[in-house]
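Below you will find the structure I want to go over with you.
Note that this complex is displayed minus one protein chain, with the remaining chains in position.
All chains are identified by letter, namely A, B and C, in their written order; residue positions are counted from 1 within each chain.
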Amino acid sequence: MFVLVNLKAYPCDPIAVATAARDVAADAGVRIAVAPQAADLSRVAETGVETWAQHVSPIDHGSHTGSTRAAAVADAGAVGTLINHSERRLTLADIDGARAAAADNDLETVVCANDPAQAGAAAALGPDAVAVEPPALIGGDVSVASADPGIVRDAVDAVTDVDEAVELFCGAGVSTGADVAAAADLGASGVLLASGVAKADDPRAALEDLVSGI
Amino acid sequence: MFVLVNLKAYPCDPIAVATAARDVAADAGVRIAVAPQAADLSRVAETGVETWAQHVSPIDHGSHTGSTRAAAVADAGAVGTLINHSERRLTLADIDGARAAAADNDLETVVCANDPAQAGAAAALGPDAVAVEPPALIGGDVSVASADPGIVRDAVDAVTDVDEAVELFCGAGVSTGADVAAAADLGASGVLLASGVAKADDPRAALEDLVSGI
Amino acid sequence: MFVLVNLKAYPCDPIAVATAARDVAADAGVRIAVAPQAADLSRVAETGVETWAQHVSPIDHGSHTGSTRAAAVADAGAVGTLINHSERRLTLADIDGARAAAADNDLETVVCANDPAQAGAAAALGPDAVAVEPPALIGGDVSVASADPGIVRDAVDAVTDVDEAVELFCGAGVSTGADVAAAADLGASGVLLASGVAKADDPRAALEDLVSGI
Partner (left out) sequence: MFVLVNLKAYPCDPIAVATAARDVAADAGVRIAVAPQAADLSRVAETGVETWAQHVSPIDHGSHTGSTRAAAVADAGAVGTLINHSERRLTLADIDGARAAAADNDLETVVCANDPAQAGAAAALGPDAVAVEPPALIGGDVSVASADPGIVRDAVDAVTDVDEAVELFCGAGVSTGADVAAAADLGASGVLLASGVAKADDPRAALEDLVSGI
């Protein structure tokens, strides 16, 4: 299982979360990555934690202001990127463009989707993984794997039907080791989470609990 | 073959094009539809031509200003709608939402896509058809079916692999009967065109040429 | 006072509201307009009520799909348009482009803004009027003129400081004749409202109450 912690725009200390994630990953032998704001990428990467971007722009280079170039993200130390998070929706063409820009810079790609049908659509674009995150559950206390296990199972099927090489992650409400174990049981090979770690009083303890189910 | 004429925001007389399309469709026994601006839908539908919307919003009803409700479009006489045209790109979630809103109001749906990969993704959402339109060829003089027949063939394959029930249309540069015939040979069951008819000095003659290849 | 009723995407009968507005306007000698979906414009205009668009695109004509051309809106019978409603926000450049496109087609323009500072900014673009509508109050039961009269007063000042020829309307929570009277007392020369009429069991009675304060 891959545990990807999205720091969003939370007022947390990105270095503290990154350090905790690096240590828990090493201690537990579990793959954990942290996705900070673009401006924090290099500081987070310097901790040695696996570092991801929250978004990259569907561009190569040129006259684009305020964009997030995949090459700049990679230079800052990121090895992967979220694309089309529910808080940063892209057009279909731009999802594909961002995926291509990321792949050109050797970034791993996870395209987010609301439900199994959209997960299947995202898989047709050939990312490394698709993450299904029902918007109604994001930020809540109940994990998608508990609240609606059928969504995770259907998303695994939808993605596999389109392209067997694409992995399925799940997110929304994931906060405990039991949530991670439930996701794995349903066929997910990764989880996306945010507030459960980023807003925890003790991010290290939260991460230890999360990986205890793996 | 289905011939769908998008009037875009061209300064043409929508009633004149609609009347010509209605007459040519009847004379030639070919299915032809016209897609005007939302504000022109009812006037165009009154001519008796098959009428389509250029876009519908991914909403049911509620507090949305300046949107295009599928129900209002259907009330005005439309029987189908384009979704995600390259000049009106939507997020993946909104493509699915617009498709659902259209289907709930018995509108036929054609989702536009740039290339075969995106056509496959669009097919996973279950529209009635997907239209592949390479942006570089839109508005040009060369039909996609002549300039790059591989794109049409690959798009047919990509769509069929995902869902055999979804038809494949093609567009971009279609302006003659030979273009329509070439598209049909490559496996397309419809064509999208715009300037070739809407900006023609004689829309009726342009349409007669187009359907001569069917 | 000018009373502008935005029908949004409510599932109301636009013709019934339009007819009621036409009759109450004539009976009470008050200017009342109705702004339906673009697809409903021509049917609404045929009732004889003053008809407005909810939005126009910042374009003249050309290759634009799913847009709302000011000329098409005027052809359908509209005499004015909202621009930049909080449910249809535009960039600064597009607000100016939409205003220019509307003016080129003799449509009256009302640019919406959230607060006095943004109202002043909108006034600098030279529309006929600016409407201040605090987002937190839109769709609620309390009128901006009662909940926060300072906002209306400050918006009048901000607009007048920038351009004395620009009128100030107010909206958000307006639903009674007392609300309209309060708005007039604060210096507004028009009100925007939506649900108070469009979702009323008896739109005619709601409108009669509204204009009773004028």
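In the analysis below, a contact is a pair of C-beta atoms (placed from the backbone, for glycine too) under 8 Å apart; a residue touches a chain by one contact, two chains touch by 3 or more.
Nothing here was measured: the structure is a model prediction, and the numbers come from that model.
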Sort by label and list the shown chains the missing chain touches.
A, C
Option touching the unshown chain, where A:17, A:30, A:73 or A:137 are the choices:
A:73
The one of C:121, C:142, C:200 or C:214 in touch with the missing chain is C:121
May I ask which residue of A:23, A:40, A:108 or A:208 touches the chain that does not appear here?
A:40
Contact with the hidden chain only, please: which chain C residues?
84, 86, 89-96, 113-115, 117-118, 120-126, 158, 162
Listed in rising order, the chain A residues that touch the chain left out are 6, 8-11, 36-43, 53-55, 57, 59, 61-69, 71-73, 75-76, 78, 82, 85-88, 138-139, 194-195
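FYI, only the chains that are shown with their structure count from here on.
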Co-neighbours of chain C and chain B - touch as defined
none
Can we say the copies chain A and chain B touch using the same residue numbers, with more than half in common, or are the two sides different?
same
Could you work out which chain's C-alpha centre is the most distant one from the centre of chain A?
C
Greatest contact count: chains B-C
Turning chain A onto chain C by a C-alpha fit takes a rotation, in degrees to the nearest 5, of 180
Averaging C-alpha coordinates per chain, one finds the centres of chain B and chain C separated by a number of Å equal to 33
If you average the CA atoms of chain A and of chain C, how far apart do the two points sit, in angstrom?
43
At what distance in angstrom does the C-alpha mean of chain B lie from that of chain A?
36
